[in-house]
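Just one protein chain is left out here, and the rest sit where they should.
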Amino acid sequence: MQLKRHDPGKFLSGAVEANGFVFLAGQVPDDLDQGVRGQTEQVLAKIDALLAKAGTNKSNIVWANVWVADIRARDEMNAAWMAWMDPKNPPARATVEAKLANPRILVEIACTAAK
Amino acid sequence: MQLKRHDPGKFLSGAVEANGFVFLAGQVPDDLDQGVRGQTEQVLAKIDALLAKAGTNKSNIVWANVWVADIRARDEMNAAWMAWMDPKNPPARATVEAKLANPRILVEIACTAAK
Partner (left out) sequence: MQLKRHDPGKFLSGAVEANGFVFLAGQVPDDLDQGVRGQTEQVLAKIDALLAKAGTNKSNIVWANVWVADIRARDEMNAAWMAWMDPKNPPARATVEAKLANPRILVEIACTAAK
């Protein structure tokens, strides 16, 4: 068994590789002045960057968990998601509402990719 | 690496196969006039159908995430779950409360199965 960790920090790693999968930590935006769509775009850019570090990409995502601070805003999240997602390779996904680390964080996404 | 996607849609796939696992999208009921037990039965039937498409079945589920719109109704969810689950092969599972896509959706379940 070979584990490989990317962007390790004090509490968590940005991504962990194991047995042909890459597990990403929940990604949140940095610029919290943006709305749901802009925050989602930031999150998806972070996901792209982590997947690239792990040698894979969004076309290989198998599962994503999306948390939105207000479920009524999920159309805005989905607008950013649709513009980003590989239309030939949609992942399995679940979207639910949850309060996130900071009241100004409107969206968080974690995902698992194959590699 | 070989990925296989079932029921691909605009936002997500119903299920994705990779490396000996099948990842299912969060399943929600169609008939929202039913209560928690009936909605859970609908969700579990959808899970059975997706697992069958992916060549596996409920006895091979390794992990399930259950979201209920009201955690106090989890006994009703569990009644449907117990009647459905293979008693010789209970999966690992977590159940938490979350607001779901529509206020009338009372339960959503995502799961991962081996195949």
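As written, the chains take the letters A and B, and residue 1 is the first residue of each chain.
Everything that follows uses one rule, which is that a contact is a pair of C-beta atoms (placed from the backbone, for glycine too) under 8 Å apart; a residue touches a chain by one contact, two chains touch by 3 or more.
Every value quoted in this text rests on a predicted model; they were computed, and no experiment measured them.
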Residue, one of B:P8, B:G38 or B:P91, that touches the chain absent here: B:P91
Considering the whole complex, not just the chains shown, which residues of subunit A touch the missing one? 1, 3, 5, 8-16, 18-19, 21, 23-26, 65, 67, 98-101, 108, 110, 112
What residues on subunit B make contact with the chain left out of this view? 19-21, 60, 62-65, 71, 74, 78, 81-82, 85, 87, 89-98, 112, 114-115
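The working rule: only the chains that are shown with their structure count from here on.
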How many angstrom lie between the centres of subunit A and subunit B, each centre taken as the mean Cα position? 21
